[in-house]
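Note that this complex is displayed minus one protein chain, with the remaining chains in position.
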Amino acid sequence: MPRLLDRPLNPRSSASLLALAVFSFAACDKKPSGNSAPVSSAAAPAAQPAEVKAAPGPLKIAFAYVGPVGDAGWTFAHDKARKEAEAEFAGKVKTSFVENVPEAADAERVIRDMVDQGNTLIFGTTFGYMEPMLKVASDHPNVHFEHATGYKTAPNLRTYDSRTYEGAYLAGVVAGAMTKSKTLGVVGSIPIPEVIRNIDSFTLGAQSVTPDVKTKVVWVGKWFDPPKEGEAAQALLDQGADVLMQNTDSSAVLQTAEKAGKFAFGWDSNMVKFGPNAHLASAVINWTPYYKNAIQQALDGSWKTGQTWWGVKDGAIDLVAISDKVPAATKAKIEEIKKGLKDGSFTIWKGSIKDQAGKEVVKDGEKADDKLLLGINFYVKGVEGKLPSSK
Amino acid sequence: MSELLLLLASSIDSGTPLLLAALGLIINERSGVINLGAEGLMLIAAVTGFATALATKNDALALLAGAGAAALFAAFFGFLVIWLNANQYATGLALSLFGSGFSAFVGIRYTQESLAVATQRGIPGLSQLPILGPVLFTHHYLVYVAVLLAVALSWFLFRSKAGLTLRAVGESPESAQALGYPVRSIRLAAVVAGSALVGLAGAFVSVVSTPLWVEGMIAGKGWIALALTTFATWRPARALLGAYLFGGVTMLQLHMQGRGVNLPVELLTALPYLATILVLVLISRNPRWIAANMPTSLGKPFYPGS
Partner (left out) sequence: MIKLEPRAEPARWLALASPVLALAITVALGVLLFLLLGKDALSCLQMFFVEPIKNARALAELSIKATPLLLIGLGLSLCFRSNVWNIGAEGQFILGSIFATGVALRATPESGTGLVVALLLAGALGGALWASITAVLRDRGNASEILVSLMLVYVAEQLLAYLVNGPWKDPNGYNFPQTITFLSSARIPRLIEGSRANIGVLLALLSAAACALFMHKSYAGYRLDVAGLSPAAARYAGFSSRSALWLPLLVSGALAGLAGALEVAGPDGQLTTHVPLGYGFAAIIVAFVGRLDPLGVTLSSVLMSMFFIGGELSQSRLGLPKSITGVFQGLLLFSLLTCDTFVKNKLRFVSSGSRQAVAK
């Protein structure tokens, strides 16, 4: 029997009762909760920018997060930096955040609400906010927008990112030194350029120590899916990998390695506590230097649009908590590379670099420019497997 | 060769929560109640189990807590569908949706935590055997418990008087009532006991498989378990086969990715689900075969005194 009742009730009556209930709540209109900026009426022809006059008082800053702040990964790193930046400018700024904001259609509503709430500096921390932020930015020229990992800018919207591939390279150097089976495994999330770049850089780093090392890749299809990440890690271990890397956001890969007595790295944050025996090092993103810089610029009026891509040199990415199991020579090499990255004497993506098919993608002696790296869509030689949806 | 063995071992691990949940659902459905709330129950159990493990550092207690939480919610579900005769499909769906939201809500403060990982223990001595050792004897104890449960349930259903009564209630509750059996109490007992097993499966995922909590981490295993009960034609031994097979397909597609098989990654990821559809169609094609095995009163409300 499909129905909840035996006879359909009179829809009109139930409708009116339901409507009555709903609108009786609407009738008790309390004072709006601290809503300052007048909202532009939807009937206005061209978009009327709401004149958000920054009331004398702390600068209001809002952050949009794609995941939960407790993910111990991507969003956690952003939130940590937010807190540190707020502490630095205590009294002069007031930050707030919204977590679990889905990418695409819903994000626009959340970001518009942030503007309505009087925020004049807004950070969107994932690629999928690009189009929504652009739309809102064009309607509010007096609000500053910062978009992480994107590539489109506007006069009041700029992009920023961390050179996570430098951390991946450093991890690769450690992996190359520690692997016995000469097979590495990477649990990939979504095949966007950033992840492919990290897989390639990881492999290049390992090859600088052990030239004939191989990397296997398994794709989970999501940023954060611990059970799937665990299974993917297990599959890689079953195929002979003894050092694992990940571009996903949970500690499941590290835990799986711990269970099996193999090695792995932490990603996004220091994950040593999740797998004390398996943990070799963690590639940690640090957004604090950039956030402090951006807030300072917003406060003193020097904020300008552009594209920023900071790496080890500016403190945006680092390989930390290197285990004592790693030989001293390797640790020294890591320090040397970090120094080289900081003073510009070391370049990771320097030719000759060949792709899987053997074609030379970076000529001998040349350095890959940012454009190549930003749109990267190939595996380097040594990475096994097919890129998703590649021809 | 050794990769194949490792694949088999991982398939068993991957299939165990499916097996436990399917066994629990078989108990439910054998009594005539279809429980579409499996996914929600597993999620509730997963978050409860994880929270308990975090607080008590005792895995066994955590597993029991998860099973208990599922049993509790299932009791409410059972009351609604058995005594109040609410529509079983709708109520089950409601339970799934509610469990999803509720577990996400309760689990917020646990997303950053993690449990200490137990190293593989397995059965000492036997795990040293060549070939069979790594495949069969190096699993978490719950894997073996699941196998034993399948055997025990098989015996219970087909060789014990209580099991016969349960099956009778599922086949024809009116006749069972006429014989003096308390049909509704038996059904409730089946729902609660079966859902406890479903909860055990959920807690296994968050306490043993991946000692983390993230919302939605069951990711459809409850629904797959429902499909498995049909695949198994409500027989525990076949559920065992089906669960390990499904675990196998899941791990196989990951292996195929790692090997660089020339198929789109998305197709490989969809493989387990396509396999489930295929299996469902193959099993259900012969309506007589299904009719011969499916509990006749499955999903239908029972009115005592009618």
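Chains here go by letter, A and B, matching the order in which they are written, and residues are numbered from 1 within each.
As a convention for this text, a residue touches a chain if its C-beta (ideal position, glycine included) is under 8 Å from a C-beta of that chain, and two chains touch if they have at least 3 such contacts.
Here the structure is a predicted model, which means the values were calculated and not measured.
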The omitted chain touches A, B
Contact partner of the left-out chain, one of B:L54, B:A86 or B:A116: B:A86
Residue among B:L4, B:A162, B:A237 or B:I277 touching the omitted chain: B:I277
Missing-chain contact among B:A75, B:A94, B:A193 or B:L241 belongs to B:A94
Residues belonging to chain A that touch the chain removed from view: 1-15, 17-22, 25-26, 28-30, 33-34, 39-48, 96, 98-100, 102-106, 108-110, 113-114, 117, 127-128, 131, 151, 190-193, 196, 221, 374-377, 388-391
For chain B, residues touching the missing partner are 36, 80, 83-87, 89-91, 93-95, 97-102, 104-105, 108, 177, 182-185, 215, 220, 223, 226-227, 230, 264, 266-267, 269-270, 273-274, 276-277, 280-281, 284-287, 290, 303-305
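Throughout what follows, only the chains that are shown with their structure count from here on.
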When the centre of a chain is set as the mean of its C-alpha atoms, what distance in Å lies between chain A and chain B? 35
In their shared complex, chain A is touched by residues of chain B numbered 3, 6-7, 9-10, 13-14, 86-87, 89-90, 108-112, 114, 117-120, 205, 209-212, 214, 217-219, 250-251, 254-255, 257-262, 264-266, 269, 300-301
Mind listing the chain A positions that touch chain B in their complex? 1-4, 68, 70-72, 76, 185, 191, 216-219, 221, 224-232, 234-240, 250-252, 255-256, 258-261, 273-275, 384-386, 388-389
